[in-house]
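First up is the structure itself, then whatever we jot down about it.
Here the complex is missing a single protein chain, while all its other protein chains stay put.
Up next is chain A:
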Amino acid sequence: MPEHTFRVNGQRVTVDVADDVRLLWVLRDILGITGPKYGCGISVCRACTSHLNGREITPCAVPVGTLGPDDEVVTIEGLPGTVGQELHPMQQAWLDHDVVQCGYCQPGQIMAAVALVERVAAEGREITDADLDGLRNICRCGTYARIREAIRAASGR
């Protein structure tokens, strides 16, 4: 079987699995990185949201064969490491606003929120209601309002 080498959360990993197995299963079932959650497998629920080279992705829609040795995957587990802190400011905002209910969707929500805030910052503007309306991550516990508050707080930091 083909070997694939890439980086996850700052570490180089090599896995031996068919090209077309999606990254979500490589992370969860082979590498035991369970922060990204399954909620649909078709890039809809966004519970698996992670970052690839700093861009938001849904690993359930990324064949592992498309990754190379220079590609850096960051999951919720590696998010604090990107800022060299115990917690990323977005995670801290999540705690401050007590966003979490069951928590299942939250790793994906936080990764999507970080990507959104970075995107908006890169455009040199403030976050708007329209930006927040555009977040597609589902939360069946209905934590949306606190998510919005937490993102606004973190983006103001």
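In this text, contacts are C-beta pairs under 8 Å (C-beta built on N, C-alpha and C of every residue); 3 or more make two chains touch, one makes a residue touch a chain; residues count from 1.
Here, contacts and distances are computed from a predicted model.
> Can you match the unshown chain of the complex to its UniProt protein name from these: "ABC transporter permease", "Ferredoxin", "L-lactate dehydrogenase complex protein LldE" or "Isoquinoline 1-oxidoreductase beta subunit"?
Cross-referencing UniProt, the chain left out corresponds to "Isoquinoline 1-oxidoreductase beta subunit".
> By the contact definition given up top, give the residues of chain A that touch the hidden chain.
Residues touching the hidden chain, for chain A, are 1, 17-18, 20-22, 24-26, 28-30, 32, 34-47, 49, 52, 55-58, 60-63, 66, 75-77, 80, 87, 91, 94-95, 98-107, 110, 115, 129, 132-148.
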